[in-house]
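Have a look at this one before I ask anything.
Every protein chain but one is kept in place in this view of the complex.
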Amino acid sequence: MNSFGVKFRFTTFGESHGKAIGCIVDGVPAGLRVDEEFIQKELDRRKPGQSSLTTARKEADRVEILSGVFEGFSTGTPIAMVIFNRDQKSKDYSNIKDIFRPGHADFTYWYKYGIRDYRGGGRSSARETAARVAAGAVAKLLLREFNIEVDAAVVEIGGIGCSTIDFEYAKESVIKCGDKEIEKKLIEEVQSAAKEHDSVGGAVLVRAKNVPIGLGEPVYYKLDSKIAEALMSINGAKAVEIGAGVEAAKMRGSQNNDALTKRGFLSNNSGGILGGISNGDEVIAKVWFKPTPSIFKEQLTLNTKGEEVKFKLKGRHDPCVAIRGAVVAESMVALVLADMLLLNTTSKLEYLKRVYKDE
Amino acid sequence: MNSFGVKFRFTTFGESHGKAIGCIVDGVPAGLRVDEEFIQKELDRRKPGQSSLTTARKEADRVEILSGVFEGFSTGTPIAMVIFNRDQKSKDYSNIKDIFRPGHADFTYWYKYGIRDYRGGGRSSARETAARVAAGAVAKLLLREFNIEVDAAVVEIGGIGCSTIDFEYAKESVIKCGDKEIEKKLIEEVQSAAKEHDSVGGAVLVRAKNVPIGLGEPVYYKLDSKIAEALMSINGAKAVEIGAGVEAAKMRGSQNNDALTKRGFLSNNSGGILGGISNGDEVIAKVWFKPTPSIFKEQLTLNTKGEEVKFKLKGRHDPCVAIRGAVVAESMVALVLADMLLLNTTSKLEYLKRVYKDE
Amino acid sequence: MNSFGVKFRFTTFGESHGKAIGCIVDGVPAGLRVDEEFIQKELDRRKPGQSSLTTARKEADRVEILSGVFEGFSTGTPIAMVIFNRDQKSKDYSNIKDIFRPGHADFTYWYKYGIRDYRGGGRSSARETAARVAAGAVAKLLLREFNIEVDAAVVEIGGIGCSTIDFEYAKESVIKCGDKEIEKKLIEEVQSAAKEHDSVGGAVLVRAKNVPIGLGEPVYYKLDSKIAEALMSINGAKAVEIGAGVEAAKMRGSQNNDALTKRGFLSNNSGGILGGISNGDEVIAKVWFKPTPSIFKEQLTLNTKGEEVKFKLKGRHDPCVAIRGAVVAESMVALVLADMLLLNTTSKLEYLKRVYKDE
Partner (left out) sequence: MNSFGVKFRFTTFGESHGKAIGCIVDGVPAGLRVDEEFIQKELDRRKPGQSSLTTARKEADRVEILSGVFEGFSTGTPIAMVIFNRDQKSKDYSNIKDIFRPGHADFTYWYKYGIRDYRGGGRSSARETAARVAAGAVAKLLLREFNIEVDAAVVEIGGIGCSTIDFEYAKESVIKCGDKEIEKKLIEEVQSAAKEHDSVGGAVLVRAKNVPIGLGEPVYYKLDSKIAEALMSINGAKAVEIGAGVEAAKMRGSQNNDALTKRGFLSNNSGGILGGISNGDEVIAKVWFKPTPSIFKEQLTLNTKGEEVKFKLKGRHDPCVAIRGAVVAESMVALVLADMLLLNTTSKLEYLKRVYKDE
């Protein structure tokens, strides 16, 4: 249950304050140039401590490839990657050891497993998403061979939304924001929440370009349903939209249907997906993140003995998970697309004949 | 790729105008009373032609159990169910045979598979969801043994939303609407769209009661991510929210966190799920449906030769898929919960010891 | 758990004396000519009552395709097939209802499920294998597009083995025997066992020709390990060998290693598989069947109350399951190969590039 994907399949492991986190990426076709530096750069994009707007926790997040790559190329065998945690033993957890932090998974892990790694979030920590980004980087390297690009941008924070989205600008933005005009306001919103010892929610838009027609496997492995699953599996995600999303539900069919012409579709309310299959247009998905549950205001909760306690969290936490979540969302969509790219190779006999033609 | 679930797993088959549709439900524990009449009633709730507000197409939708049930009880072997299609050969499809209907999967199926069952939507037709409802009915029978109830209600049509939700009332409502006050307005909205040869979108809320704490398998089989996947796999779904959903992303952490007390959680913004695991509160999900792509206005599209054509659909179609979609959404959530209920049995050694205790 | 395969995946359902048995074959590439008559012929080869050497039970075994085929071609959607059982209600089961027949699954099904469909073997009946043969016929149609042929022959009965194997002859042989010289002896062996109200074991050799190099997915989806699993899952199978099998274990490495030359391998002790991957030589597997547990001699056993009873079975049963088992073994190997053929399409980037080249 810690694996995702069928043909391009990754499995992650690790707790926030254990020895290491990491992943095994299985199903990578042989012959792919695996650029370790690129994987590291992707991790660096997600890494905390990059600005005052994300947690000050220092994570070197140095990735190491243990297998599956030989002389720079994938060999078709599983690619294992590990990131050792630093200083994982040094902290004092006595103030959260017996407390169910509100909005956190402490309570549910405790009941489900009867035991809890109380050092930070353990397995439920957002730290796990570093392993997703490492796997996602391999997915991106594969997608690039087919000219497919996946980008993400923060498009709303604390109810303040962007009016335009420039994915190139988002790459430079300290909050991954896609709208230069509104960026400052969003930064202020994050700072204001932080100042009040509070946190704030936000939304991330993901776009995939040059996706070939035909990706997605109806009816229970549709491109949109797997993107929804992938994005909703990210810590703090509470809603996912495809294309026009909620807005589509407020339209008439005559408005929402994307007319198909020789120049392509005249609109993209569908988000590039029809019947669960990519239609050649840009694949568009939006994910909404709740405000970080870790706030520094006093809160009411229970402890493991079932007693009500007032509780005030200490430490360093992102006031807005959507910012670093943008990199994770991008990775998850890349991972879904890589899987779909591989799955689609057997959709028709003609494809199969191409593979097994005389060499 | 036509299967869903791991332990409570169903596989569907069938095209809208083929011989039959149906499913195999695998993993049903032995000893469950399988009430065939209940399954039929669930199908009747989804059945078209129930009112002027849904398609007039007549589907008897008579379900037949072929296996897995003996003397009224499940035997632990796969339960196959079949619904034979009536009159599937009688229609004339010449007007849609070579046309890619806008907003439909005609285009993507054609490119993906190089062949298309042009008699209606084929596999991509909403008719497939009857098989989901049949499987979902078995899931509900299992959940009932544990007092878990899943209900759904239409909560918005054409941008007009409900202010209260009464799931009991929704059961009687001709449009499955959960708000008696607003119901008439929603009916008018559907009628107005139909009159204009157009269609309209909507939203459905699903609620599960009495879900035990602990359901959901982090980190890639979380309860919320599987519900998102399940709901987004329904024809026409464009967005899924869990709990407060999009609204959560507009709040501060101090507002959104559900305080935990001896009386339970003081609010349910989480939708009953923390860290991907049920927390004992009501599980709440919302799914947004686009307006039916099948409208009777003239539209621009391409034919299979790549020529632009103006096109006007004939026939009978639901002006608002959300209405019958409510039953499907309810079924999908039930199917996810049944799977999670079975999966959770091995989450701790203590559970395992209970199973294998001396009998 | 009633499914087999990853990309070419089939799921079966049905009990020996229920309404119907059947299967859903998922993952068949679109554009494959699906010859219904061929599927029926394959079923006829397995069908009981073909001679005095197999059970006299009459099973029309009329297969009906319910979905996934349009105008004679696969559409990429699941192919459901059903075989309705005849006269399934007419029989009197009172003599076996409360008895655990020795060598049968009655005992284990009872304990595992707490309920048992006592009408014949229920789900554990060899009747289920008809669904495998139907699925296997579709696999064979796919393999034929790549010139791959799978054949099987009975090579030993009651300890009497064949010295040569002629798969063409086996097709005509009433006992699927591959050795004309020894056939009569084997027939006598079966008749002798039947006369004594007893049964007899045997072995079946399966051979696949023209298998391309590269099929099999190390290290837990190897071609040989999946063939072993597939063959061992057949009712009555007790041993599986690949290539030289048990004999290989009695050789020295210098004898057993197949020398590789420009003319190909000089021997085939490996059975066409190295490291779990096909090497281009003939794929060879042997499966050993125990004697049918259904014998008509008096036997000691327990009833469901835990009492010891002497018991004498009545009815019609194959004295040697290996004979009809040959067709099932052939089908299972075909199903494994079809799956492997599809899985291998993403083993290298080069294959992927071929699929997605400009069309």
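Letters A, B and C mark the chains as written, and numbering starts fresh at 1 in each.
We take it that a residue touches a chain if its C-beta (ideal position, glycine included) is under 8 Å from a C-beta of that chain, and two chains touch if they have at least 3 such contacts.
Model, not experiment: these values are computed from the prediction.
Residue C:347 is the one among C:67, C:331 or C:347 that touches the chain not shown.
When the full complex is taken into account, the listed residue touching the unshown chain is C:241, out of C:61, C:179 or C:241. Think of the hidden chain as still there; on chain A it touches residues 1-3, 9, 11-15, 18-22, 24, 26-27, 30-31, 64-68, 70, 73-80, 82, 109, 112-117, 122-123.
Not every partner is drawn; the one left out touches chain B at residues 6-7, 27, 29-32, 76-77, 145-146, 212, 218, 341-357. Counting over the whole complex, chain C has residues 1-4, 12, 100, 102-105, 107-109, 111-115, 123-124, 128, 156, 158-159, 193, 196, 198-203, 213-214, 216-222, 224-233, 235, 237-246, 248-262, 266, 269-271, 274-280, 288-295, 297, 299-302, 306, 308, 322, 343-344, 347-348, 350 touching the chain that is not drawn.
Quick note on the criterion: only the chains that are shown with their structure count from here on.
Here the two chains linked by the largest count of contacting C-beta pairs are A-B.
Of all the chains shown, the one with its CA centroid nearest the global CA centroid is B. Taking each chain's centre as the mean of its C-alpha atoms, chain B lies 37 Å from chain C.
Once the centre of each chain is set as its mean CA position, chain A and chain C turn out to be 44 Å apart. Chain contacts: chain A has residues 218, 343-344, 347-348, 350 touching two or more partner chains.
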